[in-house]
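Structure provided below as structure tokens; questions to follow.
A protein chain is absent from this complex, but the other protein chains hold their places.
Let's turn to chain A:
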Amino acid sequence: MIDYNFDWSVITRNWDRFLEALALGLGLAVVSLLIGCVIGLAAAYARVSGNKWLSGPVWAYVEVIRCTPLLLLIFFIYFGLPEFGIYFMDKTQSFVLTLSLYAGAYMSEVFRAGLSSIPRQYVEAAKAIGMRPWQRQRWVVLPVMFRITLPSIGNNLISLFKDTSLAAAIAIPELTFVARQINANTFRVMEVWLTASALYLATAWLLATLLRQVERRYATIR
């Protein structure tokens, strides 16, 4: 350890690859979050619908996803689905599908809590001016819920971003995978892992700061 001679040239030489890999990870997280929000919203409405044929299967989906390690889900969908004759996906699509389903389960819980925390008075005020059911959802319930759940949505984005490192397990060239590759070729263990960690840390911190700004912008509900 004491004898370790740092040689940062390995980082500067591969800087573009680091950044590309980082961007890929961020992209995977953002896309998965967006799809996950759509799934989560549909699932949340199913859960609060009071229809057990809708809420039952959705409950099962949420529980299965929440109780299964993410890495296992990634393997199952990437290696397992072809066994069932489903081949249409390359590994990136397969990973996005996995992470979206994963995000969807967590977001459905966030949105379900959000939906049930919206005071009845707002809906009644919308009724009183003659808004139809879907208009009440679109223009009152959803915007209010979005603002209430914004901090949780942000936290989920940061978690998902960190979870993209698991994509390395199926050789998707995001940051963890690329760092391991560069490491294998150069044996600059410390430089490479320190850099990768610093990039994760800085990005997550930047995301958190950015999200706080967005939250402040929308903080009209007290």
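What we mean here is this: contacts are C-beta pairs under 8 Å (C-beta built on N, C-alpha and C of every residue); 3 or more make two chains touch, one makes a residue touch a chain; residues count from 1.
Going forward, contacts and distances are computed from a predicted model.
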Q. Looking only at the UniProt record of the hidden chain, which name from "Ferritin-like domain-containing protein", "ATP-binding protein", "Acetolactate synthase" or "Ferredoxin-NADP reductase" is the right one?
A. "ATP-binding protein"
Q | Touch criterion as defined above, residue of A:79, A:122 or A:187 at the omitted chain | A | A:122
Q) Which of these touches the unseen chain: A:48, A:140 or A:158? A) A:140
Q: With the missing chain put back, which residues of chain A would touch it? List them for me.
A: 121-122, 124-133, 135, 139-140, 143-144, 147, 218, 220-222
